[in-house]
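Starting off with a structure, shown below.
Only a single protein chain was left out; the remaining protein chains are all shown in position.
Chain naming follows the written order as A, B and C, and within any one chain the residues start at number 1.
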Amino acid sequence: MSRIKDYYTIKLHDTDAAGILFFANQFKIVHDLYQRFLDEIGFPLQERFASGDFSLPIVHAEADFYAPLTVGDTVEVSLGVAAIDKTSFTLEYQIIDLDGKEVGSAKTTHVTVNPKTRGKITLPKSFRTALEQAAENQD
Amino acid sequence: MSRIKDYYTIKLHDTDAAGILFFANQFKIVHDLYQRFLDEIGFPLQERFASGDFSLPIVHAEADFYAPLTVGDTVEVSLGVAAIDKTSFTLEYQIIDLDGKEVGSAKTTHVTVNPKTRGKITLPKSFRTALEQAAENQD
Amino acid sequence: MSRIKDYYTIKLHDTDAAGILFFANQFKIVHDLYQRFLDEIGFPLQERFASGDFSLPIVHAEADFYAPLTVGDTVEVSLGVAAIDKTSFTLEYQIIDLDGKEVGSAKTTHVTVNPKTRGKITLPKSFRTALEQAAENQD
Partner (left out) sequence: MSRIKDYYTIKLHDTDAAGILFFANQFKIVHDLYQRFLDEIGFPLQERFASGDFSLPIVHAEADFYAPLTVGDTVEVSLGVAAIDKTSFTLEYQIIDLDGKEVGSAKTTHVTVNPKTRGKITLPKSFRTALEQAAENQD
């Protein structure tokens, strides 16, 4: 299996009066793929809130913007597992245009916390295994 | 006392590539005043979720857009109580520019529901009284 | 041909702390289908800004919310042409869940304006024809 990928077309509300993608909305776009990734590895986001055993807040996020994107542009977004630590993991995202040129990238670091106490907890074993399998399969 | 009012300056992320306020963001702007209104009448939004006795989902929203707003424009947003019914209430909002010209308006209708069952409930008495006082004071 | 339709899965950033779709984001969701509709009838949104012959600001928008939507819910959004007038047109949108139950609806009224003067203009003939054909085909 390869990296998880999806196409995305820039919406009018993703852009601003400068005529291009508003930078913060690139984080929304990569987070949409993260949401699908969680579905695919069997830990859908909605269960993080409902079941209450652990949640996955983001503690660090960063992005680079290599080329302006405008409304109607279609890009391919892909996600990879960059690191798995004791109480956190980092995902990286690549955004390429339809010519294969990289137009943006991002990283998000998540910690596993007890949703009630908000205290950090060790990655639950089944979740760690799912992340490790995704990491193996992405090459 | 008069209508609740606040100034708002259009942010870059409120606009889109057409160079003007993206229409859906006008609903965010009026909802921000609604949030402050709930604070002022003693029913802050955060307590709607925490206390769990009732929540106030929107069942209808509408808006008119009379003039384009661009980044950096400052407007005055005001809120009035338009109707109070058994299980719902309607607020209306007016947006005027600094010359006093109306540039937009909106309405939101909210129902009171049991947050657990999502079933409609009668407006709690203390909340109805707070709305009625706001309605009296707005003229 | 039938109504233009698309599936949409509620994203985490569409929701708010009440646990459900933030009402203003329903307008974003239907606008995404409007963007695709313009592509399909041959008048892509990006050309509205680039070509400069006419733009399509929204002058009225309204929505009803029949049932709460939560992160991960997939809905079907469809669009129909509700009215075509001299200088404006109205689109209506229906949102149904995967059981076919209507969970939301919306309308947007757009005027055709000269992008430089912002003055209303008659619907350009080719655009009117495209709207009329879409209206005929939607039944």
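Keep this in mind: a contact is a pair of C-beta atoms (placed from the backbone, for glycine too) under 8 Å apart; a residue touches a chain by one contact, two chains touch by 3 or more.
Quantities reported herein were computed from a predicted structural model and do not represent experimental measurements.
Participant: For chain B, which residues touch the unseen chain?
Facilitator: Chain B touches the chain not shown through residues 9, 11-13, 19, 28, 31-32, 35, 39, 44-46, 49, 70-72.
Participant: Can you name the residues of chain C that touch the chain not displayed here?
Facilitator: Touching the chain left out of view, chain C contributes residues 12-13, 15-20, 22, 24-25, 70-71.
Participant: Considering the whole complex rather than only what is displayed, give the residues of chain A touching the chain that is not shown.
Facilitator: So the residues of chain A touching the missing chain come out as 17-20, 23-25, 27-28, 31, 46, 48-49, 55, 57-66, 68, 108, 118.
One rule holds in what follows: only the chains that are shown with their structure count from here on.
Participant: Which chain, with its centre taken as the mean C-alpha position, is closest to the global C-alpha centre?
Facilitator: C
Participant: Write down the pair of chains with the top C-beta contact pair count.
Facilitator: Greatest number of C-beta pairs in contact occurs for B-C.
Participant: What is the distance in Å between the mean C-alpha positions of chain B and chain C?
Facilitator: Using C-alpha averages as centres, the distance is 23 Å.
Participant: Considering chain B alone, which of its residues make contact with at least two other chains?
Facilitator: 17-20, 24-25
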